[in-house]
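Then we have chain A:
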Amino acid sequence: MRKLLSVVLAVSLLILLPCAAGAAEKPVVGLVMKSLANEFFKTMEEGARKYAAEDGTFELIPVGMNSETDIDTQINAMENFIAKKVDLIVLAPADSVGLVPSVKKAVDAGIPVVNFDVTLDKKALVDNGLPENFLFVGPDNTLGSELVGDFMAEKLGKGAKVIIIEGNPGADNAKQRKEGFMKTVEKYELDLLASNTAHWETEEANTLMTNLLTKHPDVQGVMCANDSMALGVVKAIEAAGMLGKIEVVGFDNIGACQQLIKEGKMLATVDQFGPEMAANAIKVGFRILGGEKLDGWEKTPVKVVSAADLK
Partner candidate 1 sequence: MNPVLQVEELSKSFPGVQALQRVSLDLHEGEVHVLVGENGAGKSTLIKLICGMYPLEGGKMTYKGAPYAPLTPHDAIKSGIRVVYQEFNLLPYLSVAENIFFDSLPRKHGLVDFKKLHSDAERVLDRVGLNVSPTMPVELLGVAQMQLLEIAKAVSAECSVLILDEPTATLSPKDTDNLFGIIHDLKKQGLAIIYISHHLKEIYEIGDTVTVLRNGERVETCSIHDVRIPDLVAMMVGRKMESEYPFRDDIKQTGKVILSVRNLCFKGNTNPVSFELREGELLGISGLVGSKRTETLRAIFGADPKEGGEILLNGSPLEIGSPKEAVEAGLSLLTEDRKNQGLVLDMSLSANITLADLSRVSNAGLLRVSAEREASKKLSSELGIKTPSIRQLARNLSGGNQQKLVLAKWLFRDAKVLMFDEPTRGIDVGAKYEIYLLLWELLAEDKGILLVSSDLNELMGICHRIIVFSNGRITGDLKREEFSQERILECAYKEYIG
Partner candidate 2 sequence: MRKKFIYFLLNEAGIGLILAALCIGFSIFVPNFASLHNVTNIFTQISINTVIAVGMTFVILLGGIDLSVGSVLSLCTIVAGLFMTKEGVPLPVAISGAIVLSLLAGMVCGLFNGWVSETWKIHAFVVTLGMLNIARGVALQVSGSRTIFSFPKAFNEVGTLTFGGVPLIFIVAVTLVLIGQFVLNKTVFGRLIYAIGNNEEAVRLSGHNTKRYKVSAYVICGAMVGIAAILYMLRLNIASPILGVGFELSAIAAVVIGGTSMAGGKGSLIGTFIGAGIMGVLNNGLLLIGLSDFIRQIVTGGIIVVAVVLDTYRVKFSHMLLK
């Protein structure tokens, strides 16, 4: 008798619990981030958490990766979110092609996906049966690097001798940033002495720049695809005693570079408002949940940061 009672109790609990929980439950948002080891994404994730805490109307589950290239973690995270039946997935893809099938799965399961930071590959989208103009929320990397490049070119004048330090070959934002720099080069008819990769790394950028200075001691400006590399470049110029003769611009607006800009060792960087980017993507996502039908590129702002802005 007692046994039966406990069984009945247990079964009724099992049935009732999810209902009870579901009633009070807020919408769940899954946030798939890139490497949280990167300062830029770390601040972005913190911004999203802050937004979630202030807003209070939804529950946020952020997932990061171990390294920039670890797409398996992202794919697993997507699959978990689909299995969990979250209400919205916000994704910064580590690989613009590799993540498309997961996006398709989520869309098929009726979960809206907001793509931010890096655009999904157009061809891959079409191949997987998704619209080519799939919604993307993010900054225009090409525009950002063009803006900061122009800022430097204005200062150096037409025909100046410059070097580009590229990010990881193969990374989409690296390609876009180089593209932006190249637009500046064409516009101002700059003399591009060299364009080499330092794989986003400070030490490698330092070694590279030191060696490039030997080959091209007459360089006037260096455009770096991110701020970590700009740190190494500035240090190389400093070690060569050429501070003040060579202008350096970067991308990402990290604290260490703000310091260098204030000290006048670096000219400018680009702020793409990282902390707000994920939050913006979530906001856009809620507009979809609210019934809006969105596609195409929802651009988020980019801005050149120079000494004048940091006073």
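How these were chosen: all candidates are chains of the complex that A comes from, given by their letters.
Throughout what follows, a contact is a pair of C-beta atoms (placed from the backbone, for glycine too) under 8 Å apart; a residue touches a chain by one contact, two chains touch by 3 or more; residues count from 1.
Note that this is a predicted model, so its numbers are computed, not measured.
Counting any copy, say which of 1 or 2 touches chain A in this complex.
Candidate touching the shown chain: 2.
What does chain A use to touch candidate 2 in their complex?
Against candidate 2, chain A makes touches at 36-39, 42, 66-67, 166, 169, 194, 196-197, 201-203, 206-208, 210-212, 214-215, 228, 231-232, 235, 238-240, 254-256, 259.
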